[in-house]
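The following block contains the structure, expressed as structure tokens.
Incomplete set of chains, arranged as in the complex.
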Amino acid sequence: MMDHLVGLAAVSVLAVMEQAYFSLQVVYARRKHSVSPPSTSGPPEFERVYRAQVNCTEYFPIFITVLWIAGLFFHQGVSSLCGLLYLYSRYCYFNGYSQSPQQRRIYAGVDLLDMVSSCLIPDSTPDL
Amino acid sequence: MMDHLVGLAAVSVLAVMEQAYFSLQVVYARRKHSVSPPSTSGPPEFERVYRAQVNCTEYFPIFITVLWIAGLFFHQGVSSLCGLLYLYSRYCYFNGYSQSPQQRRIYAGVDLLDMVSSCLIPDSTPDL
């Protein structure tokens, strides 16, 4: 049973570490641009980093839920691999968004949401 | 073991799809009202949709945690059913809130939080 889960657990731990990294980036951005809590508004550079972290945080529980259900009911290896791909695309999303709101679109291809929307709206298909 | 979990998993997948639907509504509201990221402020119509999605997102991990613990330790069928009821009430909440902040209250009766507060504050008992 446990063997069956170790890949999912590893990807989950990696996801947690990624979230910690994103949070730390917000802490650094707060220092750099002197935006002290509880404020969340500041120069656009800060707001982009802040929103990138919030957006990734929003999808974190959804990601964990999908990862574990897919891993338990279908195939652990495939799920873990897709999980890794998702985490990598989130990393690109975060870095892209930190630089400019447009950049985030380019890398968001593996994003669950963008997958859906790219199916519905053909002309916005991301080129990842 | 797996049979014992399939109902919970189905409700979880439905919850994920509901969250994806809420997120898409925010994307559409962003387009309609020209509120491009990283901004989250705009006309009241946009802010209501945005806040409705954020509020549902806030309770998503709490919902998943309660669903699975109740399903594992008590009764899968009952938990799944209550889960479906919660998802339906969230759908009503989202639509109500999108129309007006008052509407959201009417439908929020199955909301965990409102259940607690309606126990504590008798005169605000929701009429669901």
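Think of it as A and B in the order they're written, each chain with its own count starting at 1.
The working rule: a residue touches a chain if its C-beta (ideal position, glycine included) is under 8 Å from a C-beta of that chain, and two chains touch if they have at least 3 such contacts.
Worth saying up front: this structure is predicted, and the values here are computed from it rather than measured.
Trainee: Tell me how many copies the full complex contains, given that 2 of them appear here.
Mentor: 3
As a convention for this text, only the chains that are shown with their structure count from here on.
Trainee: Using CA atom averages as chain centres, what separation in Å is found between chain A and chain B?
Mentor: Going by mean C-alpha positions, chain A sits 21 Å from chain B.
Trainee: Along chain B, where are the residues that touch chain A in the complex?
Mentor: Checking each residue of chain B against chain A gives 2, 5-6, 9, 12-13, 15-16, 19-20, 23-24, 27, 36-40, 54, 57, 60-61, 64.
Trainee: Considering the complex alone, what residue numbers of chain A touch chain B?
Mentor: On the chain A side, the touching residues are 44, 47-48, 50-52, 58, 61-62, 65-66, 69, 72-73, 97, 101, 104, 112-113, 116-117.
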